[in-house]
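For this depiction, one protein chain was excluded, whereas all remaining protein chains were kept in their positions.
And now, subunit A:
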Amino acid sequence: MVDLARVQKELHECNRDFQVSGINVSLKGDSLTHLIGTIPGPTGTPYEGGTFNIDITLTDGYPFEPPKMKFATKVWHPNISSQSGAICLDILKDQWSPALTLKTALLSIQALLSAPEPDDPQDAVVAQQYLRDHQTFVGTARYWTETFAKTSTLAADEKVHKLVEMGFPEAQVRSTLAATGWDENMALEKLLSS
């Protein structure tokens, strides 16, 4: 059985310092085993300005087994599959420790966006480009960020603003919007039912 008490505590903890970290974890549906994580693209990288959704599934062994994470947002990165979103990161495999949390794992993924490891690639095509034609790589990564990881900022801010005006706290509004793929109506429904 998943340690539900711990997952709940983790969610609470994570969303509390959302303002600082920019990292958000929320429920995808009703179950505590299927979650959505959101990380902002690190500044100074081709991912800057993007918001990346990570699909999280918790196995029965969690936290003694690592959470299963993959990108739900398409991303151009040597260690992330451009097709499936699978992530090549040691702490999600044999280097996982029960002392790590969803938040620390997401922070590690964010760090991976800043510092790719092309020698241990998940996507060979991207890794090749990264090493041989860095300029094209940066261009493609940036293009993918623009295309897939950005809800037009104006529209997004508008949605947040609207919901905040209805009396919901901004952090909760942002996380709910992220979890629903920035669908205003679904977010409102969720906010009302929570």
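Everything that follows uses one rule, which is that contacts are C-beta pairs under 8 Å (C-beta built on N, C-alpha and C of every residue); 3 or more make two chains touch, one makes a residue touch a chain; residues count from 1.
Please note the rule applied: contacts and distances are computed from a predicted model.
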item	value
"Histone acetyltransferase ESA1", "RBR-type E3 ubiquitin transferase", "Casein kinase II, regulatory subunit" or "quinol--cytochrome-c reductase" - which is the UniProt name of the missing chain	"RBR-type E3 ubiquitin transferase"
Hidden partner chain, touching residue among A:Glu65, A:Asp120 or A:Asp157	A:Glu65
Where the unshown chain meets subunit A, residue by residue	3, 5-6, 9-10, 61, 63-65, 91, 97-100, 104
